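Take a look at the following structure, please.
Complex shown without one protein chain; remaining protein chains in place.
Chain naming follows the written order as A, B and C, and within any one chain the residues start at number 1.
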């Protein structure tokens, strides 16, 4: 694979590389790791790349790789640049004939996102979006239970995503720590908190339940003085079919780390999953004992089994889940490159997830800007 | 004490009696346990009462007790009848010169509640409302921390109160199990779920933080076919001063029992308390280790200490917390009966809590009835 | 009931009174609360007793109560004096014709214990020993599961009882805080830690599993300088029939409170119960999801149901469990007093539990004194 962005010191680039490395089936061979060609070269050296394949810009990279013989060139590019560049880079590589794995959110705004969807469809290439939380085995088990009707009809979905890392900024104690790309509307887009993590929460709920949001009432707040974008958001949701939802995300929830939790309540049973304790899935009933389902056991569904690397009790976590997204995308990419039929119903987030995520952000901001009026989900 | 309501088979009456019994300082000596005089007599026998003080109606009881010499008559009455009778019974005893401990909610509606407040004030008697969750020692510790500024400025309050006991009714499997007084608007008032448990959640937050609700957006739902009153409610809150809140309550959350939880996020620290694990209080910081404060230790505040009966590790729970409300009220009542000065800032819920609770219910229903528009808190 | 010991400031006396009070069926009417008659009188006043029934010594009390007419005198005496007096007081009241509820351990040593058994048998009176942890509903559920074979054949029992309250004494920081009755061999007997809490652990395991200890290897330690008795003990156990056990108790386990836990491993399933989280029972299987059984649900056994006062999710704890022992004993006592047939298989610890507990202590000390050699269980 090749990588655009993710040079020295970039958190998400390192995660993408570890996820790609883990199974020994994907090799990083090319990259344009920084808009500064020097930094890009240094990063390439860190990663033991052939200097001839470390490029000064993504345009050079697409060109250079295209000129290599089939079989030597990269099979796909992994895009880990800032939000406002996703569209341009993805477009460039898709049109140059490369498959793409792209960090979320899909694009800078909903309009760009829709445009990118057209490009993806036209290209016929594989496009994967790293909503990585869907890669956890016990999330797959949750989806399986929900989709098979084990919960009955779903009545209510509660999704929480509090983080606390930005709370120090309220008193200006973290000054300079929080990267500007999170809070600068020109880079991040119209939302910070809902855009960055609220979309993960939305995606998780949709992945498990398949429910579609009909309308929402969103209260976004910028608690940090001087911030143009939200650092906290609380949303009431009405799903199609009558289920109700609450979803909240926050970056100022003191002491919470990456506390993504989902509770899904159905007529037959309900479930809970906690990202910080990802190897367990809790099933609750009103008339029989609770069940704790644990990763790696024989009783979990096939998808939970095939997305697992270690036996029960040998915990798996964030990187392994991320790697599951990579491996699922890689299977489709390998088929595409080999000219074979793509797998049906591949289990990784696609451009459609990206569109829905961008619509979620746009709707939440629209609702919040109208003093939190109920607002129909955009498309 | 005397008791109105709470005869054989009544859950909350039994809890009130255990709470009163626990410390050996309050003795049940009289009662009108049922509107059916026969049942009342049988219940009185169960409780080893002198038959002459088991009455056929609350009116008889107030009269009978008033005619006993001072020192022999009851010091207070405990009211555990259905919601729509709280006002009448409380009024009757207050006007007859008795102190009152009354189950929540305060009254059938906000108007009655306001009227009752006038009567309480005029009477000069002690009036306690059993918002029992404030009786837990670690809730008192939470209040102490919040009030002393240990959390800094409070930014966000998340209060959850899911129960699941009614979910079977959605498919009519629980038929007849759920008492009609919960779901009949003539008895319960304008709300079931928010009225019954949402008010506990509201009270808990107010007790700890002291924050006042400015406005809310409430989405109440009756999931159970044929129900006139809500069995689920999700509420966004704006507090005076800028803090934000989410509060939800539910009776159809499959497998949840009495899952009252509160998370309070401040600029300096945040806290979590879970009613089903009541001996712990979790304090979280963004820059130092989490702390687990546990009941019975030397480091907790004075109020947490004096409201505790057993050493650390010997858990206390629901009844003990309930008894704390009784004991706090009893101290005021004993002073009143003795003609002494009442304790200042007594630590039990009063008619003011009751008014605020009724206003909370009324505002939530008003918002929900207007399709969940933001609605100013009534008073 | 009457009480011997348990005056002002005594922890366990207060617990016994709360346990007796809780259900409104037992009334404290007489007592000899202290060996100092003045203190006894003051305590009697605290408890609103008739001064004529507050005695200066247990001998006076037995005499005074015996002289009251049947129906007025106490039905039983609750003994909460120091260990070395249990035998004398119990003997005195049994021989005077009173039923007895006695705090554990049964006696000062095994010899006294055996003697007391003879006296109990001869008296025909009810004798209950407050191994209170067996009063928890979910412990009763555990017993039911084990006895019904739901765990299969039991292979292994791990019982932990670490407390940390005495650890400060190692550096002499708690000076004077730890009551001398715990550490003075003349009062406490031959063991402190194993005698005080190790016996609770032993009793809990025996109550649930019914397994009999065949031999043990015990390593008792006095970590606190100057102590004559153990403050820590670790024991390997061989049960009759081939099961193995570990049991440890400690008073110097820094930061542990009253951390009694039991894990029972069987061929079909295993279970875990944690005293500090007593409303749950965890069942584990090697081939299906874990189950969490929770107090108050319809699926628990009859004994767990009848020993419960509040609905699920309204937690019960230490005092309620203690009260279950009192209520079970009281049912037998009421039958005895009424001259009726006693209940069969009454569910409270008896003099036999006491004998076994004293034998456990004696065996552990014998083993430890022989440099922790394997030692046959005494009888």
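Quick notes on this structure:
Definition applied: a contact is a pair of C-beta atoms (placed from the backbone, for glycine too) under 8 Å apart; a residue touches a chain by one contact, two chains touch by 3 or more.
Predicted model, so just to flag it, every value in this text is computed and none were measured.
Taking the complete complex into account, C:256 is the one of C:23, C:75 or C:256 that touches the chain left out. The residue from C:13, C:31 or C:164 that touches the chain not shown here is C:164. Although one chain is not drawn, the whole complex shows that of C:200, C:290 or C:314 it is C:290 that touches it. Looking at C:66, C:267, C:306 or C:369, the residue that reaches the missing chain in the full complex is C:267. Listed here are the chain B residues that touch the chain not shown: 283, 287-294, 297-299. Residues of chain A in contact with the chain left out of this view: 11, 14-15, 17-18, 21-25, 28, 47-48, 163, 256-259, 275-279, 294, 296, 309-320. The chain not displayed touches chain C at residues 151, 155-156, 158, 160, 162, 164-165, 167-168, 170-171, 217, 219, 221, 223, 232, 234, 236, 238, 244, 246, 248, 250, 252-256, 263, 265-270, 283-287, 290, 371-374.
Keep in mind that, in the parts below, only the chains that are shown with their structure count from here on.
Homomeric contact chain A/chain B is classed as same-residue, with over half of its interface positions used by both copies. Centres computed as Cα averages put chain B at a distance of 35 Å from chain C. Centre-to-centre spacing of chain A and chain B amounts to 43 Å, using the average Cα coordinate of each chain. For chain B, residues that reach two or more other chains under the stated contact definition are 256.
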